[in-house]
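The complex is shown incomplete by one protein chain, all other protein chains being positioned as in the whole.
Just so it is clear, A and B label the chains in written order, and each chain counts residues from 1 on its own.
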Amino acid sequence: MRLRRSRGILAVAAAVALLAAACGGEEQPRQEGQDGDLSGGALRIQMESFVFECNFDPTCEFVSYALMMQTNSFLRPLMNYRHVADDPGLEILPDLAADMPEISEDGLTYTFTLKDGVMFGPPVNREITSQDVAYAFQRMASQQQGNPYTYYYEGVVEGFELQKSPAEDIEISGIETPDDKTISITLANAVPDILFRLAMPATAPIPQEVASCFPQSGEYGRFVISSGAYMFEGSEDLDISSCESMEPIAGYEPDRTLNLVRNPNYDPATDNPEMRSNNPDRFELSVNTNVDDIFNKIVAGEADSSPDDPPAKFLRQFADDRERLPINPVDVLWYIGMNLTQAPFDDIHVRKAVNLAIDKDGLLRAAGGSLVGGVATHILPPTMGGPEAEDYDPYATSGFAGDADLAKEEMAQSAYDTDGDGICDAPECSGILHISRNEAPWTEFNPIIEDNLEAIGIELETREIEGGVAYELVSTTSENVPIASHAGWGKDWPDASTFFEALFTSGAIQAGAGVNNNVGLVGITSEINEERELGIEGNLGDIPSVDVHIEECIAMELGQARIDCFNEVDRTLMEEVVPYVPYRWDLESHLISENIAKWEFDQNAGEMSFAHIAVAS
Amino acid sequence: MTQYIIRRLMWVVLVLLMITLIAYVIFFVMPPVDPARAFAGKRPTPELIETLRHQFGLDQPFYVQYGRFVQRLFLGDEYGWPGFGFSYATRSPVREELFQRAVITIQLGAGAAVVWLLVGIPIGIVSGIKRGTLVDRAAMGFALFGVSAPVFWLGLMFLFIFWQKLGIAAGTGYVALSENPVEWFGHMIMPWIVLALLFAAFYARMVRGSLIETMGQDYIRTARAKGLSERRVVVKHGLRASLTPIVTLFGIDFGTLLGGAIITETVFNMPGLGTYVVQSVFRGDLPATMGVVVLGALAVTVMSLVVDIVYAYLDPRVRYT
Partner (left out) sequence: MTQIAADPIAPEPHAPDFDAVPGAQVKGRSPWQLFWSRFRKDRVALVGLAFLALLVLIALTAPLIADLVGHDPNDRFQREMTDEFGLPKGPNGEFWFGADQVGRDVFVRVAYGARTSLMVALFATGVALGIGTVLGMVAGYRGGWVDTAVSRTVDIILSMPVLLFAIGIVAACSTTAEGCLGGLVKPGLPLVVFVISVFSWPYVARIVRGQTLSIREKEFIEASRSMGAGGGRIMFREVLPNLMAPIIVYGTLLIPTNVLFEASLSFLGLGVPQQIPSWGRMIADGGALFDVAWWLMLFPGLFLLATTLAFNLVGDGLRDALDPRTQA
């Protein structure tokens, strides 16, 4: 009896809930803006987690979505990009700077004049000065702020040295601010891509009166003062009269919600419309741990977009609809890395055999098919290497499916195959530790990779672990991990050096837990191993190096010659060093709701462009 | 009586310390990876990692870290009392997040508890009284199903059937009660039912079994022989005795739920303690993990304590054990 009655109540409640849910979201009043009728509305974004590695604090944050938000809508560094797709989106332009810099005769000093009328948002409410830009650099140099990009400035900007002191006490000799509107940066060496380094959001102006209250890395993240077109909702309520009086701004609740509203102090006349359209009135980000649910909501129109990858079934549903599912190439490579010091990967024939054995098409299918990427045939993504490099495939197999026979032919030339039948029989080929991730699509990759390598006699012992943990393990030289497939790499700015320097120079190999990105240990010698106390145990003899070649390319002026130079390095790596099996160049597919009136993609950040997107209402 | 309570309170504190110590060992000592690295970025320098280790307090020996943890917990830290430190991931106090999420988990647990008590116990009683009849068989069949079905499978099936196909239930997620009571209810009802189903089934079986055993006792026969109506016999004598074990069990079950119904919260995407802790463990956010462990252990031990005190109040013999 009781049961039936309860059911009655439930039915009524369910019906009411249904009605309420059906009556959808809020209506936003339209506003006149730069793009006429594209202006106004709220962009609702859901993501599995904010993943902010440093709580949105610009000095130490490095997650690409956060960087996109900061460069597009929140902050204005000296230089910036147009935040559009393809090549136009990779060109560098002045943002806070009024114009391109004046360069001294010796090419070492860059002098910028700041624009007039660019102001910090509430509650700071004052004009931005060159000292604010200098302060941003001081913060980067302060070790406790935890900036992950100091190596881009150390040894580059004169006098920039990582120190233990707080930012306020640091002086950088190479940065001078003769007056409020002028800043000159002197380099220790001529660096052709310096302008890119000055577009990183960490270099955007920071008000010392607020940030000096937050000496620990990440703390400033809940108090970030806007220098751009949008700010945290509720910024005006921040009480900056003293450090103790400051309460975190309501608009940003870590791991829950982040709301951006227009910065009242922003003057569009000081900005370049090619760089920013500033259409929506609000950006509402929220966390939804159920990825399926996020995309169901986008399909239903209850959310507008997500930085997360749409699961394969959504790709299938919208496979032909380029309006609801726009796809953009990003400059990201996913690869299987082999450690050149660990048997059996210390033999180049084995490494080549592995390249021939892997079913790259199978891996692509498992990841979601041609909508999520293209098979990678070498290291540098074609968007960065240019069209000349596109057809280069040194380990071509029919349909990219891998070829066990070709692989065996290569393996037969290795000393680890004692009887020359193409199948490795040496004891070093069994029980090899293989690090991978414990989530899709890696869980689908692993059976494929294991099978492929078994055909040439290599038996893997796969460990599926969490992404961050995988990075840490494999990036620790003393762990001596022989092979790992968890990793991808993306550019820091539109230049190939951001790929090759960190991944393949011996200088990048450091001791310490999780520090080394050159997991192949290209260029390692036993002297370096001892000197830097790397703890490597393995075969350190005769490891090939591309240090000299990469250095040459880095010194070249920006332009086609530089790109050609790096393409050469790519070839050398693929044919003579073979540290990787590259398997996918990413495409970003975004599922967007019908609410989005205009789609735009920020090629530099590799994410949707907040600066130009528009919402209908 | 007071002595009993004091003794039990001391025991609660001891249990909490033991559990936190074990948790500390599992989460801080055993993992071979350095939590600081996970937050140090794409290309960390050794200095950066050192800085973070120092900020996270990881450069101290284990017992110092644990000592500081206990001290912070009982005496409070710079963010308030009790002190749970700051989260590695968000660099904000764990306390805020913990309490916000605890509210949601409590709502989930309390609602489910109401449902399973209202459903499970009456079913068990009716089954027990009408033993062997069709009603009994049907009820026990349902109970058997409820006990055997995996919670995550059930939850996914419910979502698929009631939300995706039939559209009569709200999807996953949570809407605050203060924001929109109707939507709040709509989003809570399925997790409540799924969570309650398992317990309701279990309790129905327990109550039935307990009632049957009690009814087989001599004193029941005596009561019947004395001429009391069957209803009186059941309600006055049978129920009282058979329901007492349920009370203890409920205390433990509810307490455990308060620590986070991990699977239900994950399937239905509720931002409660369960999802928080899974997220934190996988991200290496140790202070957040420890915060949930403490709350969970506290919930169970306090509920057991409450139940025991109620017992001791009702049955003086218990106090002297």
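FYI, contacts are C-beta pairs under 8 Å (C-beta built on N, C-alpha and C of every residue); 3 or more make two chains touch, one makes a residue touch a chain.
These numbers come from a predicted model, not from an experiment.
From the options A:Leu473, A:Ala496 or A:Leu540, the residue with contact to the chain not on display is A:Leu473. Although one chain is not drawn, the whole complex shows that of B:Val147, B:Leu177, B:Leu228 or B:Val306 it is B:Val147 that touches it. Per the touch definition above, the residue from B:Ile19, B:Ile168 or B:Leu228 contacting the chain not shown is B:Ile19.
Screening A:Asp116, A:Glu439 or A:Glu594 for touch with the missing chain picks out A:Glu439. Panel shows chain B; residues 15, 18-19, 22-23, 26-27, 30-33, 144-145, 147-153, 156-157, 160, 164, 198-199, 202, 206, 209-210, 212-213, 216, 245, 248-249, 252-253, 256, 259-260, 262-263, 266, 277-278, 281-282, 289, 292-293, 296-297, 300-301, 304 of it touch the chain omitted from the view. Touch with the hidden chain on the side of chain A covers residues 291-292, 311-313, 315-316, 319, 362, 365-371, 433, 438-441, 443-444, 446-448, 450-451, 461-466, 469, 473.
Just so we're on the same page, only the chains that are shown with their structure count from here on.
Residues of chain B that touch chain A in their complex: 32-34, 36-49, 51-52, 55, 87, 89-92, 97, 118-119, 122-123, 164, 167-173, 180, 182-183, 185-187, 189, 266, 268-269, 271, 275, 279, 282-284.
Those residues of chain A that touch chain B in the complex are listed here as 2-3, 6, 10, 13-18, 20-21, 49, 52-55, 57, 60, 62, 143-144, 146-151, 162, 216-219, 221-222, 248, 254-256, 287-290, 293, 296-297, 466, 468-469, 471-473, 475, 502, 508, 510-515, 517.
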